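The complex is shown incomplete by one protein chain, all other protein chains being positioned as in the whole.
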Amino acid sequence: MQTEWFSLLPLIILATGGSVIFCLGAFLRRQESTALLFGLAVVTCLASGGSAVSFRNLPGQLSGLLAIDVFSSFYTVLFATITLITLLLSYQYAKNRGFFGDEFLGIILFAAAGMVLIAASIHWLPFFLGLEMVSISLYVLIAMRRGDSLAIEAAVKYFTMGAVASAFVVFGIAMLYGATGTLDIMKSLDVGGHVDNRFLLLFGLCLILVGLCFKISLVPFHLWTPDVYQGAPAPITAFLATGTKVALLSMFVRLAVYGGDSVGAVFAPAVWIMAALTMVVGNITALAQTQIKRLLAYSSIAQMGYMMMALLAFKHQGPAAVIFYSVVYAFTDLGAFGTVGLLSPNNSDRDAIADYKGLGYAQPAKAALLTLCVFSLAGLPTTAGFIGKFVLFRAALDANFIGLAMIGILMAILSLYFYLNIVVVLYMRPAEKTTALKTTGNEAILACFLIATIIFSLGLFPSFTLTVIEQIVDHISNP
Amino acid sequence: MKTALITLLIAPLLGALYQIVFGNRSPRRLAEVVSCAVILVSFVMATVAFFLPGQQETIVLGHWITVDTFSATMDIHCDSLAAIMALMVTFVSLLITIYSVSYMSHDHDYARYFAYLNLFVFFMLVIVLADNLLFLFLGWEGVGFCSYALIGFRYEALANARAGRKAFLLTRIGDIGLGIAISLFFVTCHTLSITAINAQATSLSAGAAMTLGFLLLWSATGKSAQLPLLVWLPDAMAGPTPVSALIHAATMVTAGVYLLIRLFPVISQAPEVLLAIASVGTATALFAACAAMVQRDIKRVLAYSTISQVGYMFLAIGVGDIIGSMFHLLTHAFFKSLLFLSAGAVIHALHDERDITKMGESVRRHLPAVFIVFLAGSLALGGVPPAAGFFSKGRILLATLQHGGMAYKAIWVCATFTALLTTLYTFRLFFMVFTGKPAVPRKSGIRAVPQLMEWVLWPLALFALFAGFLNLPHLQAGGGWLAGYLAGTPGAVADLHATPSLEWAVENGDSLLALGGLILAYFLYGPKNILGWRTLDASARKATTWLFSGFGLDRLYEIFWVTPYEKISQFLWHTVDETFLDQGLLRVTNLFPLLANTLQGFSSGILSTSIKMLLFGFAAFLIFLAV
Amino acid sequence: MIPFPLLSFIIFWPLAGGLFVLAFWRYPKAARRIALAVALVEVILVASLFSLDLHLNGTDGWLLREDFSWIPQYGVRYSLGLDGINLTLVSLSALLGVMSILASWKQISERVAVFHVMLLFSQTAVMGVFLATDLFLFYLFWEMQLLPMLFLIGIWGHEKRIYAALKFFLFNIAGGLLMLAALIGIYLVHGRQTGDYTFALSHLMQAKPAPMLEMWLYSAFLLAFAIKIPIFPLHGWLPDAHTEAPTAGSIILAGLLLKTGAYALLRIAIPLFPVASHRFMPLLLILGLVGIVYASLVALGQKDMKRLVAYSSIGHMGLIVLALAVWDSLTLSGAVLQMVNHGLTTAALFMMVGMLDERFHTRTLADFGGLWKSMPRFSAFFLLFAMASLGLPGLNNFVSEFLILVGVFRAHPLVGSLAFCSIVFTLIYVLKLVQDTLAGPIKHQHCRDISPRELAILLTLSLLVIGIGLCPQPILTLLQDPVQRLIDQTGAMPLPGTNLMPAK
Partner (left out) sequence: MIVSYGEVLGLAVCLFFMGMICVATRRNLIMILIGVEIMLNASGIAFVGAALRWRSLDGQAFVLFLMAVAAAEVAVGLALIVYAHRHTGTINGDKYNLMKG
């Protein structure tokens, strides 16, 4: 059908864009082509996002594999934006460090396509493909910068553990399939309908969950996160920390909505424990960090804990809260890791928190954005993070998860200490030495501006986004 | 009348404002003139108020606080009591302000001094005239503040500042009583107007009346330096002498007495309170008289004597004779300010020498005028007939004797004994200052006293000698003009209705007592030093040291109040606030980094550990599923 | 037609002005002047409120109201309301805004523009707290207050500034986040009971949570506000924050931020949970009383003048707590007036300590003495404000303190009497402060007396101090209706033991 292919356009654009860049890269000389390729990649993102906006209301289903609807359109736009901002942030960063080129751009676009695939899939197969697309792309991206021992280590660790996790997911899917005979996500979650194979089904789900929890780094599957976030180049970390997690969170939302009470009843206690552990371990371990990317890694672990808490409230606007918060989280972390990248000198990332002394005055704009992001992560008002925290806790309390919410609140209080510590270092401790940074390119400034605008607008006028999110949750709950 | 009263009240305030705003920038002479002039205006207005008929008048100056049923207005109520008090206050203030001009002529900080002084007169007049208790409280605390500021006027010496602080603190402890009393008045009478309260005094329940009475007594003891809050007054002598004369002799210390007289209808509802007042008064009188016996500082002698005399006023209230109390208050104001001012002249002449053991014959020779007025004052204070003190004290002793009950008889004995002591210490002071050889040689010479200072003393001396005629007993056929004037005051008993024989006996007894005291003093402390006590005082003995320090009351306060207070303060600060609350919290929060370090141990960065952790998580999941 | 949103304008004008000031970050002098101009305009804006017909009763007792939809999904509205209580406090904020800028005229020489931006931001936040009638909006401003203050202390503070700033922030945010949970709680309870999910204060008051739940929710609110006020055992952050903050920071902190705590307790926590708060009243009563005595005692021991004034703040706020615990028209009027009065006098004292610090670079009491000689005008003002702070009649604090004390006494004679006694405790440390600085031998021979700028500040404040002391009635009249409304909303809260000895 005509419309079906048409509705796939965002995905096609991304994949084609990536391929075209690969091809062009083969023909063009590296030094001359960077701007062109970069422009192409940016246009690809814009086109993909734009097409997703324009086709959002086409009721498209691709052979029961992909649902191209408001839900996936929303996520497509989100991923396009995340990718766009990543590109803007990494252009100069990568150029300065000599790993900017066709393969860098192409792989990022492929990863973006993988994310879109994950968000759009209503079938395990495209989901698996998307997951692998994202993962494999990221293995490469992390190690992109040659000769960086930390990056190599990060890539090795991420690859090894990611591969194991993927294996878990695949085996889990196989079990589900074995139990239910279908790869359709919604149908395969029908615990009530497959009483005979209940154990197999749950075993499969369990394996899948392990894989997914690993990907969004819930405790105790979180150990790779700090290492990988620290080792990867900052813009890549930004992409990795936001894109993958948001994509997988969309899957979590789907699972929660599709699974409903029957699955929820089985897994809720486990998720409860994981959410609590994640919040506690994430926040407390962050207290001891002296490296900013590691700190942000633990902070992002903790954020996942908050989201799991809200996910438990899947009947009380929890999914909407999770989606909203994942949007908030995406831009906040993009900003945080992005500014870390922008503030870094050429040879390596500025990682030790102590090195940020006095940067608030040497680099006021970027430091201000970092501060803003940190405040948003901490959930202070007028930032997006505050509204995000509010919707999460509202959902959790509405569903009577009072104990969990209390743990969350206490940990949020605790977390302020290390968040503030960054601010303290930026503004309140005198600089010891000043390192001259290269002037930031316009594209990165644009990215910063975008992020700041989004954080503020979500913090002050979240109403529009919330409406959209309510619609899409509504859409997947009542297909 | 209205204008007169308002002018009476406002003029000193305007004077103070003038000093505050223009003060040091205006010519010195102008500042002095202004400060005297405003008091003069007040005095004239007070005279008008005093003589105008139809005195009972309440004037609302303004609404102050109205919330719900609570209403405090700034209104003044002028009856005969207030009028005569106002007259006395303005008169004494006027003389003392004039005296101050001369006394302060070498001080550069005159603007501040006159500002405080004028402000003080204003606040004092507020106390005198206020009808609303809260407005009275304004004056009440205001005079406390001025007293504090003036005692510590010469701030360079910390001792002065400390004395001021002590005065403020102890009077404010008394003020709490008044504050609570005001609250209780509001709760029980639903009004704070003194006239209204007095009107419904009889409808107060016994308990309320008693509580109120004790609260008022409490507040009066603070302001009037009675037991147990008297220790501030001797120290207050650190202030300039005119201040001592005005605030700590004539006016402020009698404010407590005045308050009790004002609210006598309430107090009289509770006989227990009356007895308490009488006892406190007598005890204080005796106590202070004993202490005055051994003081060597001329001003401290006078300070203790003030305390003692105010005790008499309390006693008078305690026996229900508020006219007697008022009578003594007035005469005391005259002769005590006279004594203080002449003492000030002596001190001035001797280059700030206050030790009476270093004075003697030469003082009289150089300052003959001061000698004469001081003698007049001493006669009045010593109660030698026919000076003022004789009649006022006599009326109090008579009233006490007439009052029934054994307790009052005992009080009468004490009071009479105190009268003897009074004569004794008065003339001890007199003899030691003006006669004989100094017990201790003095280094400094004697200079002349400025004319202005001397000039002021004469009218006071006249009053000291003859103010007694304001209210002559029946025996002298005086008819008691003052009693008649004050008869309209609520609760006043104009006539004591004593039998002539009793009156005769008391009067003669008192005369004999006074003369006896005088003669005894002559033997003990006279110029001839017949019994040798004159020189003995200079050397410290155990008993006298004890008396000297006011029965060690200061020390008691030190041990039981000041030291513990400071210790508690330090304890709360260091132990509770810093160690327990602050450090404790810090210690609790320090647990988190510890915990963080422990948790950090899990993420060792070793790949196989991470994988094992993953598998462990999976296993946990499975186990969970199985369960 | 939408009427001109004056309240919003009042709230956001300093913010907008602050952003404008930020544009002048290269030109400290200009930034300072512009900031002052912004603050002055704010005063004019607030003054224009008084030109409105204040007895024109709008809807449900508000003098002025603004209400717009904001986040309809969660029933959050942007709604502001003005009545007598917050009008008084808003005026105070506007005034202290100007004062704080003037006070730091010479003191702040680094990062001048940002400093003023922070001052203006905190003014916006405080105004918002006072005016918000939607609890979500209120919470937003409540937390927003902390940020500028964090920077004010942390950047322009003294030696231990970072510790103090973090302590301040963490104490307050801890309370704040727990309150957020409770806020969501009462919101959900109300939503479930009525189907109307809203944060409007007036609606949430109708919610009837289960008794036990109400206690918990109230405790969370109480905790947040008690930390801010601060009530006795939770005051740990305050002395440090004050000691380390720059003068302007202390002025804002003591003059405004502490007031928001008391205001919120008065306006939000108690009306929202009348039953629970009634049960907590004895606790508040005791803590208030203990706080007064404790703070006074600890203040006496202090060696640092600013710390001393800081502890005095705790004591004065204790009186407000006492007033709230009695909850009748006398004490409530007194409490609000006390907020204003304490704001004025403490701000003045902090400012004067700041002036000394500016001149002598020390705040240790032992380093001072004999200032009467070298700085007579300064000393006169110092004495005035010290006297105001110890509640001398005729000066502002007396009126409010006496109203509170009478009210407390009426409800609770014993507690009232004890509270009266605490006056003496205040006296002791204030006199120590005065004596140690003004009296004694001169320690600093050469120093200039107050400059015209400082004179202007102090004169303004002292006129207010005397003015309110002698003529508090306009303010009290302003408070009458809203206070009555508060009492009507919660019902009277008679405490056990109110039957005084009846008149015969």
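A, B and C are the chain letters, set down in written order, and residue numbers restart from 1 in every chain.
Simple rule for what comes next: contacts are C-beta pairs under 8 Å (C-beta built on N, C-alpha and C of every residue); 3 or more make two chains touch, one makes a residue touch a chain.
Only a predicted model underlies this, so the values are computations on that prediction, with no experimental measurement involved.
**Q** What are the shown chains in contact with the chain that isn't displayed?
**A** Missing chain, whole complex, touching shown chains: A, B.
**Q** Which listed residue (A:10, A:25, A:106 or A:226) would be found touching the missing chain in the intact complex?
**A** Here the residue in touch with the unshown chain is A:226.
**Q** Please identify which residue in B:40, B:157, B:611 or B:625 touches the non-displayed chain.
**A** B:611
**Q** Looking at A:103, A:132, A:190 or A:470, which makes contact with the chain not pictured?
**A** Within the whole complex, the residue contacting the unshown chain is A:132.
**Q** Among the options A:28, A:47 or A:140, which residue touches the chain absent from this view?
**A** A:140
**Q** With the missing chain put back, which residues of subunit A would touch it? List them for me.
**A** 124-125, 128-129, 132, 135-136, 139-140, 143, 147, 149-150, 152-157, 159-160, 163-164, 166-168, 170-171, 173-175, 177-178, 181-183, 200, 226-227, 230-231, 288-289, 291, 294
**Q** In the full complex, which bits of subunit B touch the chain not displayed? Write them out.
**A** Subunit B touches the chain not shown through residues 600, 603-608, 611-612, 615.
As a convention for this text, only the chains that are shown with their structure count from here on.
**Q** Line, ring, star, complete or other: which one describes how these chains touch?
**A** complete
**Q** Just by CA atoms, which chain is the most central one?
**A** Answer for the innermost chain: C.
**Q** Could you find the chain whose CA centre sits the greatest distance from that of subunit C?
**A** A
**Q** Can you check how far apart subunit B and subunit C are, centre to centre, with Cα atoms defining each centre and the answer in Å?
**A** 38
**Q** Mind checking the centre-to-centre distance between subunit A and subunit C? Centres are C-alpha means, answer in whole Å.
**A** 43
**Q** What are the residues of subunit C that contact at least two other chains?
**A** Residues of subunit C never touch two or more of the other chains.
**Q** Any chance you could list the residues of subunit A touching two or more other chains?
**A** 417
**Q** Under the touch definition given earlier, write down the residues of subunit C that touch subunit B in their complex.
**A** 233, 236, 239, 294, 297-298, 300-302, 329-330, 333-334, 370, 372-373, 376, 380, 383, 387, 392-394, 398-399, 402-403, 405-406, 409-410, 413, 416-417, 420-421, 423-424, 427-428, 431-432, 435, 438-442, 470-473, 476, 480, 500-504
**Q** With touch defined as at the start, can you tell me which subunit A residues reach subunit B in the complex?
**A** 156-157, 160-161, 164-165, 168, 202-203, 206-207, 209-210, 213-214, 220-221, 223-224, 226-227, 266, 269-270, 281, 284-288, 414, 417
**Q** Sort out for me which residues of subunit B touch subunit A in the complex.
**A** Interface residues on the subunit B side: 592-593, 595-597, 599-600, 602-603, 605, 607, 609-611, 613-614, 616-618, 620-622, 624-625.
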